[in-house]
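Notes follow once the structure below has been shown.
Every protein chain except one is present and positioned as in the full complex.
After this line comes chain A, so read on.
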């Protein structure tokens, strides 16, 4: 077992997993919020764009998005984020993870919006807030609080889905490295266990934190 740790950079690979998770979570939250605002805006065209985004992205396999970033966007269209191939793949992984999970973030926020009584938006409008102001001051803050649990599930799914990035990142992150070690050294149950444990260590505290947070921040009505 000790051999694996000295011969391979297992901690380094998990560190990349953490980086991918944090960067993509931020990206997904930003894009997802924008798409959610589109989906509940009073303008029909914007609502349509929002719902197209969600339905298209949510129903496309993440692996396909990953592969098409490098194969399609970089190789065919020449869209390159970095000169260096590994950096290029890294940033494509972050973008695709963000874009993909944004669809789920959007739906989580929308479920949060549905917990808000219609009177809140009417009261906001009746004191003269514009659409943007009612969103920022009244609807989104309440929607996020009502959506903490589904947002947490999305975050946990995102962390585990970073493994899909292995298809373009190779051995840089945890799942890719596991495949590599297995190929070189043969399958090893303890090794699988170590990697599985790694993900549990990353996700379990989040699950517990989310439960506490959603209880503490819940909007009392």
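Of note:
Definition applied: a residue touches a chain if its C-beta (ideal position, glycine included) is under 8 Å from a C-beta of that chain, and two chains touch if they have at least 3 such contacts; residues count from 1.
Assume contacts and distances are computed from a predicted model.
Per the UniProt record, the chain missing from the shown structure is "ABC-type polar-amino-acid transporter", taken from the list "ABC-type polar-amino-acid transporter", "hydrogenase (acceptor)", "Linoleoyl-CoA desaturase" or "Urea transport system ATP-binding protein".
Here one chain is not drawn; of A:49, A:129 or A:167, the residue touching it is A:129. Contact with the chain not shown here comes from a single listed residue; of A:24, A:142 or A:203, that residue is A:142. Listed by residue number, the positions of chain A touching the unshown chain are 42, 117, 119-120, 122-130, 133, 137-138, 141-142, 145, 219-221.
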